[in-house]
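Apart from one protein chain that is not included, each protein chain of the complex appears where it belongs.
Chain IDs A and B follow the sequence of writing; residue 1 opens each chain.
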Amino acid sequence: MKYVRLVRLLLKQNFLRELNFRGNFFLAVGTNALWFLIAIIFFGAIYLQSPSIGGWSMDETLMLLSVSEIVHLLYKGLLGKGVSRIPDLVRTGRLDHLLLKPVDSQFLVSFYRVDYYSLISLIFPLALFFRSLERLTISLTFGQMFAALALIFGSVFILYSVSLFIVSLSFWLTQVYALHALFQEVFSLSNYPESIYSGLLRIAFTFVFPIVIIANYPASFILHKHIGVLWLPVLFAVCVWGLLARRLWFYGLRHYSGASS
Amino acid sequence: MNAAIEVENLTKTYRVPIRRPGLKGAIKHLFARQYRNVVALDRISFTVQQGAAVGYLGPNGAGKTTTLKVLSGLLHPDEGRIRVLGFDPWRHEEAFKKRIGFVMGQKGQLWWDLPAHDSFELLREMYEIPSRRFLSTLQELVERFSVKDLLYVPVRNLSLGERMKMELIAILLHEPQVLFLDEPTIGLDVMAQHEIRLLLKDYQKRHGATLLLASHYMRDVEDLCDRILLIHQGNILFDGSIDEIKKHYVPFKKVSFTLSRPVESEEVFSQWGEVQEYSGSQVTLTVAEHKVTQIMQLIVTRFPVVGVSVQDPSLEEVIRVAFSTFDNGQGGRDGVA
Partner (left out) sequence: MGWRKYFLVARLSMREASAYRVNHVVSFIVVAAPLIIVLLLWETIYDQQQKIAGLTRSQVLTYFILTRWLFELTGPAVWWEITSDIRDGTLAAHLLRPEDYQAYQFASIIGAKLPYAVVGLIVIFPFALFIGEAFLIPDSGLVWGGFLLSIALAMMMGYLFTYLFSLTAFWLEEGRGVELLADIAIPFAMGSMLPLSFLPDAWEKFLSYLPFQYLLYFPVNIYLEKLTREQVLLGLAVQIIWIGALLLINKVVWDMGLRRFSAVGG
């Protein structure tokens, strides 16, 4: 299919671009590493003083942390850069070129940039992930691994859809940056165990800001090998947020008038 | 011959927020926005035949870019029926997009850090151009534009003129049948402007493409177009060939005579036309267009004329007259030079 070939080509072009572009590998990967390290120290320090957080042991929480970081880095690496360019493209009118192409505009804008530094930084959470699996003596069957991956990619898609939704507001608002930063900060807390949420807040953080879903659900599945009826909220979030984002994007295009008249 | 572009009653209005100054204004703006309506296009209608090259002229804010954007599907009109190559641009069909191209003066699409060739590859994939076709088109364009050695140079290392040529190639790669151009030569030096015009004209001739060009460089329009649409404040003032427009607004020509012997008084000439220049042996008159031949004969028989030249009013002058006539409330019939 044309879109598969396009993704491959975009991956390749972005890679070449990264080589030509004088970016700083060590700084970028180092930043990701430092953030991750601080997060580990954060939880490590808590567990030094207390054996559990709402029933989650240290190894379980660290596994959750690694899953959360994997989801975030996958999003940032594959789609994040494309999405965060949108307000600028709208402002300068350079979005026009992408809109004229005989390719789905949402697809093109999202995949246009790939952040290889984020993808490379995946080695850190992956290392922690596998170490946690070992310490928890968890082994997954092939089918379970597949399901876990599906949940993780579902989470990436949800994170992407929410971000796209927020960023699409830049068709109308000029100050989207602050709102976008809010969502990013809230979503960065997806590495907190779900047992801290209850009642109304739990519903809010599952369905409105789906931060519980994007990391806790895959992690829970890996821990308990069973997710039962919780597939429903995942499906719900994937479909609803996916549709909302796409709808808002196209609605925004209708109102987009470019940089000059 | 089929119409490539059909526009009927195209109307587009923008809602522009009104901002008031000061802190109170800023707060009010947050809660109760006020807008004013700017009519960019007011029931415009015109048709362009396949293979024609039409120039769209008008001052800034007249609606030129808006029209191009509506025709290419970037903007949704409030009213009107538009067909480009039989398609409704707003439906964004892939088949439609593969047949049009849009040259935007200042906005480039090539990836800055990579050679143009890589961006071309991406375009090939997006437009699904078959390999062989792509290679031959690319070869042809690259040779005509004489940028063969620059294909593998990162775009950021190219000069402005070279970059523009690459951007143009990028748009022509899929051999569009309709080309929209918005200030294609803006910012370029005179040589580069000339080159771009030649290349565009060449492409148009060989591919029979339809051109719709919006520009405020007269030379762009003169070199490329046979027909002009004058647009001002959302309305079409005039639709006709360059000659027609000149005759309509500035039905005069400048006739210059060089004399072998100076003539004493200039009043003598003023009976035939307005004297623009008089320096003894050189006289320039502005003469009503339909009287040129007649007056030329008269003067040549009466005076020792050794050289004559007839000059059309410049397009720029004509346009200026056209717009000022409109602004002065007149229909525009009796323009005066």
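FYI, a contact is a pair of C-beta atoms (placed from the backbone, for glycine too) under 8 Å apart; a residue touches a chain by one contact, two chains touch by 3 or more.
Being a predicted model, the structure only gives us computed values, none of them experimental.
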### Task
Tell me which residue among A:169, A:196 or A:244 touches the hidden chain in the full complex.
A:196
### Query
Considering the whole complex, which of A:52, A:84, A:106 or A:144 touches the chain not shown?
A:52
### Chain not shown: contacting residue from A:136, A:179 or A:230
A:179
### Query
What residues on chain A make contact with the chain left out of this view?
24, 27, 30-31, 34-35, 38, 41-42, 45-46, 48-50, 52-54, 175, 177-179, 181-182, 185-186, 188-189, 192-193, 195-197, 201, 205, 211
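Basically, only the chains that are shown with their structure count from here on.
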### Task
Mind listing the chain A positions that touch chain B in their complex?
2, 5-6, 9-10, 13, 16-17, 20-21, 92-94, 96-97, 99-103, 108, 254, 256-258, 260-261
### Query
For chain B, which residues are in contact with chain A within the complex?
14, 40, 61, 63, 65-66, 69, 72-76, 94-95, 97-98, 100, 102, 104, 107, 109, 111, 113-114, 118, 121-122, 125-128, 154
